[in-house]
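Worksheet for the structure shown next.
All protein chains of the complex are present and in place, except for one that has been dropped.
We just call them A, B and C in the order they show up, numbering each chain from 1.
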Amino acid sequence: MAARVEAFVRDTVVPFEGDPRRTSHGPKDELVQELRALARDAGVLTPHVLADGEHLSHRDTALVLRAAGLSPLGPLAVNVMAPDEGNMYLLGKAASAEQKGRFLAPLVSGAARSAFFMTEPASEGGAGSDPSMMQTTARRDGNHWVINGRKAFITGADGAALGIIMAKAEDGASLFLVDLPDPAVRVERVLDTIDSAMPGGHAVVAINELRVPADQMLGDPGAGFQLAQIRLAPARLTHCMRWLGACTRAHEIATDYACRRHAFGKALIDHEGVGFMLAENLIDLKQSEVMIDWCADVLDSGALGTAESSMAKVGVSEALMRVADRCVQVMGGTGVTGDTIVEQVFREVRAFRIYDGPTEVHKWSLAKKIKREWKAKQP
Amino acid sequence: MAARVEAFVRDTVVPFEGDPRRTSHGPKDELVQELRALARDAGVLTPHVLADGEHLSHRDTALVLRAAGLSPLGPLAVNVMAPDEGNMYLLGKAASAEQKGRFLAPLVSGAARSAFFMTEPASEGGAGSDPSMMQTTARRDGNHWVINGRKAFITGADGAALGIIMAKAEDGASLFLVDLPDPAVRVERVLDTIDSAMPGGHAVVAINELRVPADQMLGDPGAGFQLAQIRLAPARLTHCMRWLGACTRAHEIATDYACRRHAFGKALIDHEGVGFMLAENLIDLKQSEVMIDWCADVLDSGALGTAESSMAKVGVSEALMRVADRCVQVMGGTGVTGDTIVEQVFREVRAFRIYDGPTEVHKWSLAKKIKREWKAKQP
Amino acid sequence: MAARVEAFVRDTVVPFEGDPRRTSHGPKDELVQELRALARDAGVLTPHVLADGEHLSHRDTALVLRAAGLSPLGPLAVNVMAPDEGNMYLLGKAASAEQKGRFLAPLVSGAARSAFFMTEPASEGGAGSDPSMMQTTARRDGNHWVINGRKAFITGADGAALGIIMAKAEDGASLFLVDLPDPAVRVERVLDTIDSAMPGGHAVVAINELRVPADQMLGDPGAGFQLAQIRLAPARLTHCMRWLGACTRAHEIATDYACRRHAFGKALIDHEGVGFMLAENLIDLKQSEVMIDWCADVLDSGALGTAESSMAKVGVSEALMRVADRCVQVMGGTGVTGDTIVEQVFREVRAFRIYDGPTEVHKWSLAKKIKREWKAKQP
Partner (left out) sequence: MAARVEAFVRDTVVPFEGDPRRTSHGPKDELVQELRALARDAGVLTPHVLADGEHLSHRDTALVLRAAGLSPLGPLAVNVMAPDEGNMYLLGKAASAEQKGRFLAPLVSGAARSAFFMTEPASEGGAGSDPSMMQTTARRDGNHWVINGRKAFITGADGAALGIIMAKAEDGASLFLVDLPDPAVRVERVLDTIDSAMPGGHAVVAINELRVPADQMLGDPGAGFQLAQIRLAPARLTHCMRWLGACTRAHEIATDYACRRHAFGKALIDHEGVGFMLAENLIDLKQSEVMIDWCADVLDSGALGTAESSMAKVGVSEALMRVADRCVQVMGGTGVTGDTIVEQVFREVRAFRIYDGPTEVHKWSLAKKIKREWKAKQP
């Protein structure tokens, strides 16, 4: 399947990389639908979900998502992009049969997009990296929940058909499944961000007296953080997989440039200053690949993988940033233009070092873990 | 003067940072002209050129340009931006009195913009970092020169009133002063680049049978590289000055954010993981400042400063990249949005590591120099 | 077996870390023999060689050698140290049955040490990273070879019972097995080096009219480089394994220090500036481990693994240098003293970035490979 996805992305998706329907707020849904129709025909749509609704193992997912990532348009074309891929994973694990039929099926078929409403505006002291600061509330009103609050950096909210909203109920943070659009969920603005791969961009959203029927709660009341945990580690890791693909492609483009372009009397790659950068890429790409595989094995063993996915996320995102930066540098002036996807990959990977937890938050939690384990060993 | 420029930028220019006339190809000329009118009123327009046409010393220029750089709109508002600032410097040194009156005066008054046509398309094997690969030609035809070729990455070409074009004549590379627009000089496209501060962006330009009167040659026939050298070191250094200002401001914004925003029970800055990044910024900013001052002193002593400006350019651009990157990281999700200029400064500085010679080209020439000096010391 | 080696090293070897028979030229042979006797009793001597003379798979070797490396004295105690471990591997692959009985057996039993005589003095233009510069010669004289030359940086030469000498014969570089000591092989001096873990240190050796019977040639005439290749990739990788163990232990020591020592009102580890360094260690150690495992799998598949072992060597040695450096830094003044092994591990790992090919030589060969593979793909 990975080979088929790779062939599809290289042959069919790459030619769309100059399509004008790519905007700074992500590719337009019209382009998304066109690419998905092609993927459906090629038999590579939603390739990580099997016919029976089961997902590929994390290890196999790595192969497929890396292949999909070879173009910034690849993940959305084959329907393995964030946040949908993580949302499908969560619903597959936590939704009731009825919820699956109604909310999960349209995601798996590629007909609809979804958004995960967790983070809140920093300027108002809302929940960012520290989810305990959650300000959005859900109060019970008969057979409904009524949700109020503001959410920020909600990827794909603009144009999503499904929202998974986290809000504080009296039993604690809980998750709610919501059909969109809904007049009570207003996209105030789509942020201008350094990245531009995700359809719908990242939005600031006001939720005002949104009424949600009680049976649209996902899982139990107060189980919000627990459920978010299910999604957390795998979603971090699929980010790594996709961006590994993107940086692999950027490295191919930079290599090709360095082999063709001459300066100061020889091909760029024959200058050690350039050749060494490409060699360093090779090492960083391999390190990223083996870290992903290791963490996928941990998840496949049934472990929650919180610490391991933190380690993988930091190691991989920092390594890929170095790769993307070197690709830009190798290509000189061409590297900072949109003439190839290298420039976009650089911007995407920069954001990746913050999305799903900035590097520092992961280090913080790893340091806590180191201390905890040290203490446990003391007599 | 630096204090006045700083006050003007902070009070008058900064409010324009959200102006919609800023585009991905740079601020529109309408916005440029509006800002310059304000600068003229405030007495801070073209502040580095004195009434008698002389320039401030390089050391004093550093103070003024750093102040101008505190906003990405600052340099163009007070008319010290690239490439005009370097072009004014070159014309001041090399133009005849007549040429000064006709070509330099409108630049100094801020009425017009200019472009320097040197680099050529990589895809065609043209001159990039290695100017000896120049393919554009100038042939003599009576009392005119006729120029043909293609130029790439020509900053500000779109909208410029003056072009300084380098072309290979029979005596070697020469420089020509050209009124623009001219139908023989066609902007084929403005590149989509990671940076967006420079009016007119960066263009690919086709020059087809452009006729230039002989008295519009700048300096002597074949003196092109020699003249470009005059501009080279100072232009590198003014880049450093402006971006030092920009990164100083980014650091202020990140500091303010870190002091106000709380997470995990305290202000971000009270987390060492964040506070240390700001401390590292402080050191990198100071190192950049003192490197610039040192190199400015070298230039003020009358030296050409080629190696010194290479050292300053590499040291400063790499240090400022670290600063900009940390500012983004400190601000988390907010750091990758256009809600502050931090995200733009990050993109600009990324390009700066390539513009005016990628880091690697400077290291290459420094290594040559090290060997040369070693050889000279051998008995 | 790995668990038994780990227990032996932690319980039995670690107490010798302050033994005065450790010198700046490595542990004295008397100490080596004492430790090996203990290892023999514990059933962990030469643990990577099975009863039938076969070696563990590379993947399993990784576990055992990492455990051995937990103390700088561990590898020599259990007889898996460089260069003997690589020499045993080579003889196991390339020696005749008779040669095995005579030269390999005493190595496997731990009775004797060996040295690999390849590199030559830089000051005389000899072979260092570039083996084609080999100056040592072997000329045929009846049923003997007569070897002349000077070798430098010969690890363990002082005190070795077996030498494997590379010299240029008329058919090309060849390998010779030599009983030591021999008056024709004179240890001119043992170098003072930054590392101090290897018995016998690193010597400069003069070879003067050394006569070697023809049947002591290893493999065929002219097969020297080919045979050295057999040893090359595995030897690089076992270096990685041992130093991963050493840095794992250094990290344990630094963690313990950071959890116990207080400054500025709390335990060091509760300072993010320290806790983050330990978190980074965790990531770098894991990256090293998975890179080693990946490369071991490549070797176990039967591939030569030249490029893969270059990638692993660079990735691992650079990551472990960062780990060792952070451990020193976390421990402050204590970190630069010999009161713990952290200081020694730092010095050893510094040398490791040069031994078995400096980082730059590996990048050089990887860049060549990138170009070669690019070319092969062109139509």
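Everything that follows uses one rule, which is that a residue touches a chain if its C-beta (ideal position, glycine included) is under 8 Å from a C-beta of that chain, and two chains touch if they have at least 3 such contacts.
All values reported here derive from a predicted model rather than from experimental measurement.
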(request) Pick out which of C:Pro15, C:Gly101, C:Gly125 or C:Pro213 touches the chain that's been left out of the picture. (result) C:Gly125
(message) Considering the complete complex, identify which of B:Ala37, B:Ala111 or B:Ala279 is in touch with the unshown chain.
(response) B:Ala279
(request) State which residues belonging to chain C touch the missing partner chain. (result) 24, 119, 122, 125, 128-130, 133, 152-153, 191-195, 202, 257, 261-264, 271, 273-274, 328-329, 332-339, 343, 346-347, 350-351, 353-355, 358-360, 363-364
(request) Name, in rising order, the residues on chain B that touch the hidden chain in the full complex. (result) 255-256, 259, 267, 269-270, 272, 275-276, 278-280, 282-283, 286-287, 290-291, 293-294, 311, 314-315, 360, 362-364, 366-368, 370-371, 374-375
(request) List the residues of chain A that touch the chain left out of this view. (result) 271-273, 276
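Here is the rule we go by: only the chains that are shown with their structure count from here on.
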(request) Quick one: point me to the chain whose Cα centre is farthest from that of chain C. (result) B
(message) Mean of the CA atoms for each chain, then the mean for all of them together: which chain is nearest?
(response) A
(request) Could you give the separation in Å between the centres of chain A and chain B, each centre being the mean of its C-alpha atoms? (result) 36
(request) Quick one: which residues in chain B touch 2 or more of the other chains? (result) 271, 273
